[in-house]
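Complex shown without one protein chain; remaining protein chains in place.
As written, the chain order gives the labels A and B, with residue 1 at the start of each chain.
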Amino acid sequence: MSGYGSPAAGVVAQAAPLARQATVWAGSHQAPLLDAARLALARDLQLAFRKRGQLVQPLAFFAMVTMLFPLAISPELARLREIAPGVLWAGALLASLLALEFLFRDDAYDGTLEQYALSGQSLTWLIFAKTAAHWLLTGLPLALMAPLAALSLGVSDAAVPGIVASVAVGSVALSLIGSIGAALTLGIKRSGALLSLLTLPLSLPVLIFGARATQLAISGGPLLAPLELLAALAVLGVTLAPLAAAAAVRISLE
Amino acid sequence: MTWTWFHRLGSPPYVYALAARLTPWFGWPAALLIIGGLWGGLVLAPPDYQQGDGFRIIYVHAPSAWMSLMVYTTMAVAAAVGLIWRIKVAHAVAASCAPIGASFTFAALVTGALWGEPMWGTYWEWDPRLTSELILLFLYLGYMGLRAGLEDTQRADRASAVLAVVGVVNVPIIHYSVTWWNSLHQAPSVMRLAKPTMAASMLVPLLLMLLGFTLFFGAVLLVRLRGEVLNRERSASWIREIVNA
Partner (left out) sequence: MSQFLEMGGYAAFVWPAYAVTLGAIVLNIVWARRALARSREEARRRLAMRGEGA
């Protein structure tokens, strides 16, 4: 049915007992929806923590990107402070894209994604759980790291809460939008550039409002309005993106 | 009312023959309308009192922008039809639309820049309409890139259909961005349902161009559709006659 290798019961059994429980529960039609989602989330988190090296990659990438700008443009803090919102968001977006390639890849490869699709459970919810895991592993750490990068760009302490808030909320939308592109490009070799091409147009509003919110945070202005818009985009993403991603996953697995 | 004509649209050989027959009915009127519009816009219409002869760019910019939106909408509708009812011909229509839309989106952006520089002092601005039109170009390119990256035609059809449908939110954003945000771009002067605020001698060539470009889209679509229909056909019988003609 697909070219992703046999539904690997062996691989699944090697994984944590939690993972085994997840697939068993996922297959049982009696399992409540939230339990299945919770187990999928826990499984993703647990598997990710086994490869701690890979976890750090997007963060390291983000650090390096934000380092590029002072070196390439100007080390003057006054100038850096001006471009800080853009640098932070460009870095966050690129780091997010980097991590998105791995959202479905391993599960598609070992057949787990197929199991998810074939189980009686709502694929939309399971994908939402996976995307939530992705955000916890990428978006949230980025939001916590962003203040460090901002400080290195000459931003004052007072801006930190606003920066964390805007990146945290914005990255939720980014993870959700990105999950659609990741699902569409499943199995395409070296899909990084295509994934970016598909995700960027849809995530530009997030970038625009996120940069605006961050800028207001830095200049001390009222950032409630763009922050609320970011939250609205995130909510829109939560309701629609997993649906589209589930449809895309089914198409990719056919 | 019989629906047979509608069902026949799902049949590849019928569509192929119909497309071949209809193409000149779109192509020649399109040529006439465009030539008429060019004549009216470049020669007959008087210079604008504010923009002089520079305003004549509207006769290529507005139709290009119209095309970029109309073609995407057509593509998204066809994609949705193909996705929901699993009709191959619908996917063929969607695939045919993309290159046409992309090229006119590019033309719209370039002609807009050429109009913006002398009139408003800048080639480009990151205002909502220009930015979302640029996003539209990337959506087209992403659509074409996704199709190119997937070898299996059926998967390519369905995956790109999801993309087209997800991206269609951009179209109303582009259209309404000039009313939602105050920015560089003009408020709509033609597309209002009330009386347009342009003089007739200037408006008529514009309408001719808009209609001409639309018919041109129809003609090009029909040509591409035939090829896309062929690409999706495996059965030999009707193809044999076509190919050896």
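The working rule: a contact is a pair of C-beta atoms (placed from the backbone, for glycine too) under 8 Å apart; a residue touches a chain by one contact, two chains touch by 3 or more.
Being a predicted model, the structure only gives us computed values, none of them experimental.
For the chain that is not shown, the touched chains among those present are B, taking the whole complex. When the whole complex is considered, the residue among B:A45, B:A79 or B:I100 that touches the unshown chain is B:I100. From the options B:V60, B:A156 or B:V171, the residue with contact to the unseen chain in the full assembly is B:V60.
Contacts to the hidden chain, counted on chain B, fall at residues 34, 42-43, 47, 52-54, 56-57, 60-61, 63-64, 99-100, 103-104, 106-107, 110-111, 114-115, 117-118, 216, 220, 223-224, 226-228, 230-231, 233-234, 236, 239-240, 242-244.
Note that only the chains that are shown with their structure count from here on.
The distance from the centre of chain A to the centre of chain B, each centre being the mean of the chain's C-alpha atoms, comes to 34 Å.
Across the complex, chain A meets chain B through its residues 180, 184-185, 188, 191, 194, 197-198, 200-202, 204, 208, 244, 247-248, 251-252, 254.
Touching chain A in their complex are the following residues of chain B: 131, 135-136, 138-139, 141-142, 145-146, 149-150, 154-155, 158-159, 162-163, 165-167, 170.
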